[in-house]
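Data first, discussion second: the structure below is written as structure tokens.
Note that one protein chain is taken out, while the other chains of the complex remain in position.
Right after this comes chain A.
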Amino acid sequence: MTDWPSAFEAELLRLGVQPARARRLADDTSQQAAETATAPGEVFGPAHLYARHLVAELSAPVAASPRTKFEAGPVLLSLTGVSKRYRRQTVFTGVDLTVRGGEVAAIVGANGCGKSTLLRICAGLTRPSGGTVKRTRRVGFVPQDGGTAGWLTAEEHFTLFGAAAGMVPGRAQSTGVHLATRLAWRPAAQRVQHMSGGTRQKLNLVLGELHAPDLLLLDEPYQGFDQGTYVDFWQQVFAWRDAGRAVVVVTHLLHDLQNVDHVLDLGER
């Protein structure tokens, strides 16, 4: 019997996916399954069906979004022909993306293709080499890792980031604790350096949302989450969307894509 990743890759090739890309998708999928210590077949179902589903998701036009319950709001992020170059090396070029309030966009692609760089460009932390970026002023950014101070507690982070946003300490802390409960987390008087990776990421998420931004930029924010928190996270993303916010998520978990409104594939490097 052929093993699942090989069958998956073979089906991708049969569906016209380029060999290198098929190999990467197979590797990514195997890695995702390995992270949950489960066989790929149990997570994704039959290899040939998941391959077809994935190809359909990656090539789906914007209009094919399954969500029709809420009307999209005003444009909160617009990228037109955005490119990034480091010296002579082009990271990506000609990126277009428009995200409205009430929409979720996912940025996918191979390691090193510039997903995080693009998100930093959206945030304004990195300047694009070319193209036009327009975005709403109130933006929340959640990095893939870091972004917190190891010797401070969660509540002290709420105070710090609240102060940066012009909030008084009491309000910042109560807001932070309230947002944390949505992720099934009750902040304790524990320093960040003693927190698990998942709890640290929950803190990162809360800090990104503390000042109620219109646009949330999330860079693989679920690292270290257990299954329950992972589900809570996506429910939270959809709650933000339904509240009229725009969310851009960098992800490598391809099965997340079925519920988002836009998929931007930066492809192979």
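The working rule: a residue touches a chain if its C-beta (ideal position, glycine included) is under 8 Å from a C-beta of that chain, and two chains touch if they have at least 3 such contacts; residues count from 1.
By definition in this document, contacts and distances are computed from a predicted model.
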Undisplayed chain, where the name is taken from the UniProt record, one of "ABC transporter permease", "Transketolase", "Choline dehydrogenase" or "Transcriptional regulator PadR-like family protein": "ABC transporter permease"
Omitted-chain contact residue, chosen from A:Ala163, A:Ala184 or A:Val231: A:Ala163
Candidate in contact with the missing chain, chosen from A:Gln32, A:Ser116 or A:Thr136: A:Thr136
Residue touching the undisplayed chain, where the options are A:Ala22, A:Ala47 or A:Leu77: A:Leu77
Touch with the omitted chain, as defined above, among A:Thr148, A:Thr175, A:Thr199 or A:Thr251: A:Thr148
Positions on chain A where the hidden chain makes contact: 74-78, 121, 123-128, 133-137, 139-141, 143, 146-152, 156, 159-161, 163-166, 168-169, 191, 207, 210-211
